[in-house]
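Have a look at this one before I ask anything.
Only one protein chain is missing; all other protein chains are in place.
Letters A, B, C, D and E mark the chains as written, and numbering starts fresh at 1 in each.
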Amino acid sequence: MNFMESFVVSVGGSMINPSSVDVEYIKEFSKIIKSVDAPKIGIVVGGGQTARTYVNSMKNFTDNDFFLDEIGIMATRLNAKIVKSSIGKLELNIPEDVNEAVKQLLIEDRIVMGGTVPGHTTDTVSVLLAEAVGIKKVYNLTSVDRVYEDDPKKNPKAKAIETMNYKEAFSISLKSYTGAGSNQFMDSVALLIAMRSGIEINLMHGKDLNNFKNALKGEKFIGTKIRAD
Amino acid sequence: MNFMESFVVSVGGSMINPSSVDVEYIKEFSKIIKSVDAPKIGIVVGGGQTARTYVNSMKNFTDNDFFLDEIGIMATRLNAKIVKSSIGKLELNIPEDVNEAVKQLLIEDRIVMGGTVPGHTTDTVSVLLAEAVGIKKVYNLTSVDRVYEDDPKKNPKAKAIETMNYKEAFSISLKSYTGAGSNQFMDSVALLIAMRSGIEINLMHGKDLNNFKNALKGEKFIGTKIRAD
Amino acid sequence: MNFMESFVVSVGGSMINPSSVDVEYIKEFSKIIKSVDAPKIGIVVGGGQTARTYVNSMKNFTDNDFFLDEIGIMATRLNAKIVKSSIGKLELNIPEDVNEAVKQLLIEDRIVMGGTVPGHTTDTVSVLLAEAVGIKKVYNLTSVDRVYEDDPKKNPKAKAIETMNYKEAFSISLKSYTGAGSNQFMDSVALLIAMRSGIEINLMHGKDLNNFKNALKGEKFIGTKIRAD
Amino acid sequence: MNFMESFVVSVGGSMINPSSVDVEYIKEFSKIIKSVDAPKIGIVVGGGQTARTYVNSMKNFTDNDFFLDEIGIMATRLNAKIVKSSIGKLELNIPEDVNEAVKQLLIEDRIVMGGTVPGHTTDTVSVLLAEAVGIKKVYNLTSVDRVYEDDPKKNPKAKAIETMNYKEAFSISLKSYTGAGSNQFMDSVALLIAMRSGIEINLMHGKDLNNFKNALKGEKFIGTKIRAD
Amino acid sequence: MNFMESFVVSVGGSMINPSSVDVEYIKEFSKIIKSVDAPKIGIVVGGGQTARTYVNSMKNFTDNDFFLDEIGIMATRLNAKIVKSSIGKLELNIPEDVNEAVKQLLIEDRIVMGGTVPGHTTDTVSVLLAEAVGIKKVYNLTSVDRVYEDDPKKNPKAKAIETMNYKEAFSISLKSYTGAGSNQFMDSVALLIAMRSGIEINLMHGKDLNNFKNALKGEKFIGTKIRAD
Partner (left out) sequence: MNFMESFVVSVGGSMINPSSVDVEYIKEFSKIIKSVDAPKIGIVVGGGQTARTYVNSMKNFTDNDFFLDEIGIMATRLNAKIVKSSIGKLELNIPEDVNEAVKQLLIEDRIVMGGTVPGHTTDTVSVLLAEAVGIKKVYNLTSVDRVYEDDPKKNPKAKAIETMNYKEAFSISLKSYTGAGSNQFMDSVALLIAMRSGIEINLMHGKDLNNFKNALKGEKFIGTKIRAD
């Protein structure tokens, strides 16, 4: 696939690892990645079922959220390792922070990583990575197909949003903090960093990989674009 | 000073380093810290004028916010080194992440650090450190004396808040994201982490160190308490 | 439990994580560990189902056994993290090599780890750790109740062994290498290291934790003792 | 020398450093390495006399085999450093584990290393390195000219083996474990790893470097080939 | 600028950061560096006013010169970060020792660093870096325009030196150690290392960057050349 722009893609754990490692999904996903000739590609992978299992098991022994975050992050790296193997780039370790990822991108043109530190989601990692490398496009493969103006579970008539800017994104996202809605599609740090660096986020349901392919090609896709304006 | 509870204190760069390193302030601050017999004390220091100077100078050469954050973090560590010297604990390096700080607290009972990674303010670091160690009290020595219900610059009648819970804190803090006010006293990640781990934040103007001492003693102080309820 | 001798215990992944994380088992196991007053305890944890799942999934993408070992080792560390939380010692990271574990034992008297490098099983890690610290007793909680003189699956009359020395252990173990039997209860490096350092190995089925307790107390237990003579 | 296949060569300490550093040998050895145009070459160097001297001296003070192994490994790295200088590639440090070596091979096409961790011989390191990089050929320059069917010291009529497969190699090697012979030409972990990854081992006496050259060229050589079948 | 030889340049803190970060100076300096097509360039940056401020402030709390050196070194790295941004090479961190710098030079052809360890000035770092990489030319941009035969402050007729060899350089430099003059233009370790490796040092006032350009071109420049003979 002819595609000259570098990008970062954040793949939700619920895609890679919904109830166990989804080998078929990873096969299809890596086929797309290998077909793209972008100069640099960063892939950030979430924790999925493995993270949930370990975090929940560990809650029997501690309520320390810092270390619960840590075991979740360890799980994201297991998923990242699989994805790394699927694109045939196993030589370098899974980078454990964004700096290491940036360094690896000087040596290899595809890197795969999971989470970094407690307090940062993999969504945040994906925009930090884009920012550090000077990449302006992030694809977010998540478990919802679009952002809605209102919580679609409560309000079935809630309108889907095709494109919005960061101010609008914050208005919707922040409702969840104050209890006014559980409609948070992305954490606020990720949005803030994307905004300050003018990074466009393309959010879509990860299961439809043809849709992702369309988005990569710059064609119409089902999802929500958060414009850097 | 008899004070049995471990705590973390986040000292704003504008206290330690308003236009240059404020030796007299650090002397007074360290005298308080040395007089306290808390089992563990974590001190997190901001960047102040040094951070501003280097970030602004570097903006002549790059607009990459990730690396601008990095040079700001390097400046916080210079300030942290001075503060570390003022409490007579120079053997260990300034920890560069929260994990390292937690490890150091197994060996030494006072640690001093600055920032950690782009995307995390020193306020966030202070609550993450508290969370990891299981500390339930954070003091935030900042450049405002209290949180107000409204932006006091725009609304001179804005009421000061003595105490509030996290939900209320979010309501006020988040206005700034959407342009409804520039009244953000603390970043949202810091608040989220403090809330999830039930960490009480005591925010006050850092210049009045007697006031800080009163707060440490559990006495009445001028400032805003964010209660973990 | 009054027990003055330091020891290392290797807990098979099939105990901690037979088909998922076995919280009840870990609870019971950690209760025993916390009740023991040995000066130093090293716990080495295997990979279990998580390791199997990730290794098998990754085989769809690579046949490189070095990196397959690596992802298996990553899984052991997730299990180790849970066990670490269960004994209430979360401050230090999971040590990634034996040297780091030895250093941690200067600061904390209980450490938990998983695998280290491709080519070393967690059984090997357990005896290397014992050797480095000068510990002379290793407990191996595995999925067989005893070592048999012959493969019990092929020869139902195979005699169980209560105690043997290292030479005898090798005779039995090594049959598997040459296809003469699949009766390998422990890898040969682990046996060699235990032998050269006079480390006694007490092998037993891990499910019966009362039996493990008996073994710790120096009482009679069901299992096989490999004597250092 | 036209030679397109990547390989790993394990050079025994008794070659490089029989009673002291053998500069002439290293000169001749490096001339061969520099004349070969294989894409990637990994060189793993043993400890020789320096290792023996330090290990034996240290035995006056400790019988801890873990740390005795460590000082032996430190000696292998001194030898590796000399060999590294002889091929004119001094910029990168001697890698201290196989992962680091794999990373270095992304930047430089020749790497030199010694041992890694207690419990792994340099022979084991050489096959682990080959496995990680996906190299299928290991040359083992040792102090015997061939593997014999029986211990040639005890049985002067013992037949030399030109080629065998892994099963046969184990049969011979493992006799030494059970006291049935001291004919172990390679440790069992090295054999196991080579077998699982289909790595061909070409074992020969290291002193005859013309013979090594013949082996590299794919010509007939005096030694024993362990076939990956 | 056509300039084929690799070089190291040591830029005094008094150039980069006389009383604050001198953005204009750095702009002009980096323009020269970016115009040069030398294969490898190493830039070592001093501490300037930031170092002085922090060292002097810290003297209120400790007289431990090791840690005073350390905070000075931290300041050099802030200056190095700015210079690194000015030449558009931000991906790699500021190397904290010469080995790391040598490794970075395998990946990037321009590196920027500050100090390394207490006891080594940035002048010493610059010659160590040159030595390690095999570079034979160091430019030293300092706050004096030439070396004089005698202390020009005491003896206004002191003759400026255009070129000298290392023996002569020592004679002048070492007077300062014994109180016979304060004419030390470079520390003795730097001179010793430059001498042992035949590195030519070209010392000049850093403010006149046209003069530096002339020196780079191999043209006549105002300054002192210490010849490697």
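The rule is simple: a contact is a pair of C-beta atoms (placed from the backbone, for glycine too) under 8 Å apart; a residue touches a chain by one contact, two chains touch by 3 or more.
None of the values given here were measured: they were computed from a predicted structure.
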Check: shown chains touched by the absent chain are B, C, D, E
By the document's definition of touch, the residue of E:V23, E:L174, E:L209 or E:I222 touching the omitted chain is E:L174
Omitted-chain contact residue, chosen from E:E5, E:D65 or E:E108 | E:D65
Contacts of chain D with the missing chain: which residues?
-> 20-21, 23, 26-27, 30, 50, 53-54, 57-58, 60-62, 64, 67, 70-71, 74-75, 77-78, 81-82, 85-86, 88, 90
If the missing chain were put back, which residues of chain B would it touch?
-> 91-93, 107-108
Since one chain has been left out of the picture, which residues of chain E touch it in the full complex?
-> 64-67, 97-98, 116-120, 124, 128, 131-132, 134, 167, 170-171, 174, 177-179, 188-189, 192-193, 196-197
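Throughout what follows, only the chains that are shown with their structure count from here on.
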Moving only to chains each one touches, count the minimum steps from chain C until you reach chain D.
-> 1
Measuring from the mean of all protein Cα atoms shown, which chain centre lies nearest?
-> A
So, in whole Å, the Cα centroid of chain B is separated from that of chain E by 37
Distance in whole angstrom between the CA centres of chain A and chain E is 45
Centre to centre, by mean C-alpha position, how many angstrom separate chain A and chain B?
-> 30
Residue list for chain D, restricted to those that touch at least two other chains = 107
Checked against the stated definition, the touching pairs are A-B, A-C, A-D, A-E, B-C, B-E, C-D, D-E
